[in-house]
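Apart from one protein chain that is not included, each protein chain of the complex appears where it belongs.
In this document, chain identifiers A and B correspond to the written order of the chains, with residue numbering beginning at 1 in each.
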Amino acid sequence: MKAKDIARLVGAELRGDGEVEITSAADIARAKAGDLAFYDEARELPPTAASCVVVSQKFPAESATSITLLIAHDPKLAFAVAAGAVMPAKAMSGRNPSAFISEKADVEARFIGAFVCIGENSRVSKDAEIHEGVRIGANVEIGRSTIIFPNCVIYDGVAIGENCVIHAGAVIGADGFGFVRDSANGYVKFPQIGKVVIEDNVEIGANTCIDRGSLGETRVGEGTKIDNLVQIAHNVEIGKRVVIAAQTGISGSTVIEDDCVIGGQVGMGDHAHVQSGAIIGSQAGILPGKIVRPGVWWGTPIQPLDEYKRQNAYVKGLERLNKKVKELQAELAKIKDR
Amino acid sequence: MKAKDIARLVGAELRGDGEVEITSAADIARAKAGDLAFYDEARELPPTAASCVVVSQKFPAESATSITLLIAHDPKLAFAVAAGAVMPAKAMSGRNPSAFISEKADVEARFIGAFVCIGENSRVSKDAEIHEGVRIGANVEIGRSTIIFPNCVIYDGVAIGENCVIHAGAVIGADGFGFVRDSANGYVKFPQIGKVVIEDNVEIGANTCIDRGSLGETRVGEGTKIDNLVQIAHNVEIGKRVVIAAQTGISGSTVIEDDCVIGGQVGMGDHAHVQSGAIIGSQAGILPGKIVRPGVWWGTPIQPLDEYKRQNAYVKGLERLNKKVKELQAELAKIKDR
Partner (left out) sequence: MKAKDIARLVGAELRGDGEVEITSAADIARAKAGDLAFYDEARELPPTAASCVVVSQKFPAESATSITLLIAHDPKLAFAVAAGAVMPAKAMSGRNPSAFISEKADVEARFIGAFVCIGENSRVSKDAEIHEGVRIGANVEIGRSTIIFPNCVIYDGVAIGENCVIHAGAVIGADGFGFVRDSANGYVKFPQIGKVVIEDNVEIGANTCIDRGSLGETRVGEGTKIDNLVQIAHNVEIGKRVVIAAQTGISGSTVIEDDCVIGGQVGMGDHAHVQSGAIIGSQAGILPGKIVRPGVWWGTPIQPLDEYKRQNAYVKGLERLNKKVKELQAELAKIKDR
């Protein structure tokens, strides 16, 4: 791809040689000839061998450089889009003869790796990639161009949309964790017979677990991105364009509305409700049933970030407060003595 | 199954048509004809198409409905038991020819999925299901009717009881995390040559890890239920009918006695001892060696819930306390001025 083509693709202003050929993307410090890089500072470029750099509109116009520049409104975004075009993910194709595919399955996928299993009445759409060792149960739906990396397990009845990416070892559709205490015999399993629906353009991290609904469904909305080792319990409902960082756990029936950002290692109790636009700091804890309004939240149990900070400052001031109280006691004693 | 048969099975009182046929279970709001639902409120049924509803003894007797009712002491429990009878889990059977089963293994299992491996001197009992891609090492024991979902790994020498359910991706019997610092050469591995024993009726969640004992054994007691992504370290001893929610981590040699309930994302230091009946809130942290008495516990380091709440209230009151102290200072200054 030529620099001028990238400029057009990402809507950037070209400065310098538009004919330079771009074959790869790299960090500006390590870039080599042929690489595209990005630089989001309002000062001159650091030394770099990159052939083309995406810069921001704050970049000093007077800055002299022989490197082709692409001036973009959001250089990181422009770089991401351009890198995706210059270096598309390696598309796998073919069907490994070792795979067990039910005769009653409907598989159009571009790639079926070795040792894959696909159960009856499952449908794997066009251009999907099912990598080595993936287990797909019965009555599963996999949308177009979705990629499932090795050793994932998709239980019976799960529906996954188009253009999803599911990383290795993820487990989707295992039984939810629901038991009823029977005083005589310990625990009886509550039925875990619901579904999981993953909408389009969702990314799910390695070894993440998304349980099926107990009676209803567990749902992950369009464009949501989930990191590694996340736990999503039965009947959770996650909206569109939500971001969830690693090791967060979401208990049963909790609702997260669109466009929330959830940090890592967050814990949410069951039946909580996180409203659209809320931002939850890492390691925060949300109590069961809590309604979380839009804004930035922190701590366990969560508080608005400002309150958390103020409270934290008061806690840090406790040594001084104790000293003050001691002084007051001493002064008062003196007054009483008089 | 007819409603009258369910009534008999769960010991409920039948009201209405006992001949109605029940084929499935559902949430009361989504139920269709043929479905069993449950409703635990002391008021009239909401609109539902369910054919039969389990209600509690608080249900208003005067409530007029054409739906068959089952009046139970614990409707959720009765519903769970009934749903298990009406919709038994799909039993898998057969032996996929791709499986590698040692000639020295003794395998009676009802189902061996594709790409399973079973090592020498291992025994898989009657009616067990070993799903696709499960790896069972040597000298492993799997009890009757136990189900192991795809891609689990059971290391050498692990013993699993009867009627267990182990969800996809769980790893049982990996080496414990024990190293001895050698000032010259970094770390030397402490021997991790013990066992894991999982007793009967245990459920283990997806991608959960249970390490082998270093010298002794790691044990999970009868009827215990463990959620997804839980970490159980070497030599941990978990009693009977313990419930452990997702992402909790239990360090080496910790003991959890019978009938404890452990929330999600709890962390327990090594050599802690949680006594029978203790309830540990989510995200709590237990220090190494701590003895936790029965009761409800919360926070890091854990405290009795009441203490935690009182303390939390004091922390929230710090702003006011600081104000009061300031006022006292001002008043005292005034007095001294006089």
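Of note:
Simple rule for what comes next: contacts are C-beta pairs under 8 Å (C-beta built on N, C-alpha and C of every residue); 3 or more make two chains touch, one makes a residue touch a chain.
Keep in mind that what you see is a predicted model, and the values were worked out from it rather than measured.
Looking at A:Asp127, A:Asp175, A:Asp211 or A:Asp227, the residue that reaches the missing chain in the full complex is A:Asp227.
The omitted chain makes contact with just one of the residues B:Val153, B:Val220 or B:Val292: B:Val153.
Taking the whole complex into account, subunit B touches the unshown chain at residues 98, 100, 115, 117, 133, 135, 151, 153, 155-156, 169, 171, 174-175, 177, 179-182, 185-191, 193, 207, 209, 211, 215-216, 229, 231, 233, 247, 249, 251, 265, 267, 269, 285, 300, 310-311, 314-315, 317-318, 321, 324-325, 328, 331-332, 335. By the touch definition given at the top, subunit A reaches the unshown chain through residues 25-27, 30, 74, 76-77, 79-81, 83-84, 87, 90, 96, 98, 113-115, 131-133, 149-151, 165, 167-169, 201, 203, 205-207, 222-223, 225, 227-229, 240-241, 243, 245-247, 264-265, 282-283, 315-316, 318-319, 321-322, 325, 328-329, 332, 335-336.
As a convention for this text, only the chains that are shown with their structure count from here on.
Mean C-alpha position of subunit A lies 26 Å from that of subunit B.
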